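Starting off with a structure, shown below.
Omission of a single protein chain aside, the complex is shown with its protein chains in their original locations.
For reference, chains read A, B and C in written order, and residue numbers begin at 1 within each chain.
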């Protein structure tokens, strides 16, 4: 039932608003609503019950293992959530004077410092509101840099073909053309192809390392050399920074600019689709272009906002205020909880879990996409053989896992690996849980062999069975039309 | 799986405590623990996931209609919960000086005043921690009263046989003998039997009105006369005060002392078995005996604790501090939200819902225990006929309701009505929900006729099927023995 | 806006009914189905002269917004500085997980788990709680809570009288150094059943029970001996000897124990030769805020031999029809809803939600965590004692080990000193003059792991200023 189905004319959660009032008489008639909008009219209990029960129709980290590759579904400490929910933070207006904001600004300034250290960058701006906006800021800075150098012919961004969809989409949003660079069968960027692709039109290269193939790009220094020699800059998609947290710094690999996904690496909850936070870090060359606002520190110490007056070449603002401020506070709290040793462990145990799982799945008979490589924090299996021989696809495996009480791994990404599952266990899952997942995968493989229809028909235990996506896109039903109240 | 099954030696939620330390060297060895207790060793994520998933194995008001008679499962406003969770209340030590407690004391004092008004009593003490403790306080006051009057021969408490189990248990805890008074076929106390039962040995009568039969005791004034004439006092079990909130006051009916269940009438959440709060109210005769502490007000106004110095004949303390203080704050917040008009509506709409449901169930073919009476906030159906003719018991109906997504009504209470269900919809349920319940009852009746085994074998959709209670009591397993760590 | 509290009084009743979902149409059609003209008619069995008028003692309703504003103001009025008061309620760190999870609607708004199949969450949780408490105390069994520590002790006394097979006595011998409110509560409750409580005085030197004193009670036929661990002064009585002596005297040994202390201190099951018989106490230290005094939870443990004398709910593990493990209320024949006048107690609603919090707390802490917290408390206390000694020449009143709470002897009336500290927003402790006139110059001060070095220094400074203020 939709919340609208609970609605009854005249009902209401009337502890939440005052008695009916006359509309203000000073407002001209042409500015007044002509009829009620048709929001639900329900009691407070109906609201609580409806949405509580809706929540129970979700999988989540708090209820299930959720090995969604590239998405880093790890434990979101409740303490960080509470820290950011302190009344002083929640009630602070974003435009409150700096004198009334020193606590908040101190957190942000320190977070900038930590992020500089873990990335090996020279400066950080926290304002981007998700990974994709961080990418945007980064690529816009690359554009601004070339422009300021009068280097107008640099119209192309190079991107490995395995890259996340936001990379090419971002490049285009920033007015660039995208040129894809192939990846070798070992999962590395094809350096020869890269050499062939660079040129005076190259504004930069966007890549991530470890790559979306779940392996570490071994020749990263060489790649950086090629791009830099061609006059381009290197962009690091740090969505998966957790893989290398405390192990290796993008700045040391030669990257000029990066974003990181605090909602992944720094464990802020994903909220069923956000909010996130995608700070950008830059090396010396791009420092003048950072998006505003940034937090500065003056002797005292006194913290203050830096804006276009302080960073005259800034690419500008990306939001009305300071990005997803509350997520920054959560990330800060998480950073304090972990500390340097805790961060160091993130990459290590995430990697241990992934390698363990990869090997155990291989022993169960699954095919690793890159069997000769170390897994990083994630790895890929390909079910091309199962699909061919048994007619059971990666999607079928994914759906069947739901019945076993596990969220499915990422399916069909990266696109270049057929019938793949990208699996990321994260460091916060314990060995027993990982073993249970491996057992479930083994059991499904057995089912696929003995009763493939069972797997193809799954899931069976969810609130719905497989949905008709084609119908959804064809008979667009994006908002409930009826019942609507009469004017 | 039990939380202990997730345990692994050396694991821990180590953000929550410091590093291992040497035990204090000043403590003599004979005072030190000899071996670890064997608490679970689990990660923070494991704790969150385990208990989140456990919670999902419960029915609750927030997720289901829960028409449990006498228990008043109505909406628990989240605002009241938030109000009581203000830091000033949560962090206030119970022994903080009065000067640092004026906000808290003001709430309690006002709550005392409201409760006096709604019950028609002269004074209220908030300290009892649940209904049963309120009963205890009330009956202890009756005892103290007779004792102070030198009236030592009053050794008996009269109780209608339909009464809640806490009534006789309380009388015995207070050192009284219990004499039961029968209830007529119409649900009223049998006045002739009462007249025959009273005497110089009568300390008092405990009853509730509306009674546990779900009907209003019409001759309450006469009953009060009989008991008072015999020298006894009248105790009102106000667990179900919600039935008459704003409609009629126990004080006006002739009661001398009462308790009320704030966790029912004042909508504080039941917490899976508490906490509750059972304030007592008294008429003039018992004012000197109130349990301490009570909140007093002096000009200023300044609030202060009244204790045995102020109430020298008090029966004394009932807890280490001030009862279930946080529940009192929730009840106070609820009282403020409702106000006088809101309280008035509680009794009225609870009664409307119950009468509607009773009539509709009757139309579906169910037998009301008291078909010729008005229902109050609750009513009873008896499935004696169904049990006889179809072999389907009240318990079977109750269990089958779970499969339909409804919590079962109270079963087999009051004991004198065979195969009964005591049903209390409460005022916060909307008509549609009540209709759905009626439909479900009708459907089960149909099932009972066509496929009684289906009903008898229910529930089917819960985490477990019917449990072996006999085994539970015979092979007592009250705590997990293994695995226990070696010393 | 400008919604003054009484503006709401003017609301149209039928269009503005917080928490009542009925529309005018609903009401009309429901009345119609019942066959009455109005709601008033549904009350026609109530003698008309009894119908009450408006509740003039109750103010008009206000919105949640106005109510929260009011409550925030009241709460702010009570938010004063830092507290070192313990005396039965202790401010420990509460992991955020505890209440985030315990407040989930499915825990918060469920009833007592009468319908086992629809309450496996709560039931399993209580079983886990019972296991944890029994492991901590070393006893075989725990119940699902009683109201609080004080009433738990009263129930333990009643239980002790019932359970003692070797004595028919209705007298209890109780340590004089237990929490005074516990003693008062017990008197209120047990005297109604003609049970007498005698107390044993404490030693002026150690604060513990002086053996000469309790030896005087030899052979006097008591049903049980009650000892507190730590005692009210934070001190540690010789519980081993006391237990053996009690058993020797055919008394049961009832232990009142701060369960946090059991993170490092000896489990009551291991006291003396045979261990304690009944262990009770206040579970508040396990994840429950001090919150003006409640709700907390009384815990209660014993061995299987006497479990049928235990009051309160008990959960058992059993099997369902398909042989699957499940949990259910058991031994209900002890309880009022089955046994009525013959029940072990009248208790019905207990402290379920607090059990939930305590269970989550103990799961997070584990043995290591509990030991760590208890040790930090203890070390903090030692550090404070040291600071007071070095900087102020202020010393504990009693000799002997303490756990996280100590009676300081002051050169002036504790009431005055505490008032002068409170003026500096430091609540320095509990005035022991209220406990016993002999201790009018003593205050009982507590330190938990939540107190930092800076907090302790603040205490010492406030005490220094206060001592000057009262002329020392």
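As a working rule, a contact is a pair of C-beta atoms (placed from the backbone, for glycine too) under 8 Å apart; a residue touches a chain by one contact, two chains touch by 3 or more.
Nothing here was measured: the structure is a model prediction, and the numbers come from that model.
*Asks:* Among the chains in view, which touch the chain not shown?
*Replies:* Over the full assembly, the chain not pictured touches A, B, C.
*Asks:* Determine which one of A:12, A:160, A:232 or A:281 touches the chain that has been left out.
*Replies:* For the chain that is not drawn, the touching residue is A:12.
*Asks:* Looking beyond the chains shown, say which of A:345, A:436 or A:449 touches the absent one.
*Replies:* Answer from the full complex: A:345 touches the omitted chain.
*Asks:* Mind pulling the chain C residues that touch the left-out chain?
*Replies:* 1-4, 63-65, 68-69, 93, 95-96, 100-101, 103-105, 376-377, 379-380, 383, 447-453, 456
*Asks:* When the complex is taken as a whole, what residues of chain B touch the one chain not shown?
*Replies:* Contacting residues on chain B, toward the hidden partner: 8-20, 42-46, 48, 52, 77-79, 81-82.
One rule holds for everything that comes next: only the chains that are shown with their structure count from here on.
*Asks:* So what's the Cα centroid distance for chain A and chain C, whole Å?
*Replies:* 45
*Asks:* Averaging only over C-alpha atoms, locate the centres of chain A and chain B and give their separation in whole Å.
*Replies:* Distance between chain centres, rounded to whole Å: 48 Å.
*Asks:* Centre to centre, by mean C-alpha position, how many angstrom separate chain B and chain C?
*Replies:* Each chain reduced to its C-alpha mean, chain B and chain C end up 19 Å apart.
*Asks:* Among the residues of chain A, which ones contact at least 2 other chains?
*Replies:* In chain A, 8, 11, 15, 43-46, 48, 52, 77-79 touch at least two other chains.
*Asks:* Return the residues of chain C touching two or more other chains; collapse runs of consecutive numbers into ranges.
*Replies:* 8, 11, 17-22, 26, 63-64, 95, 97, 105-106
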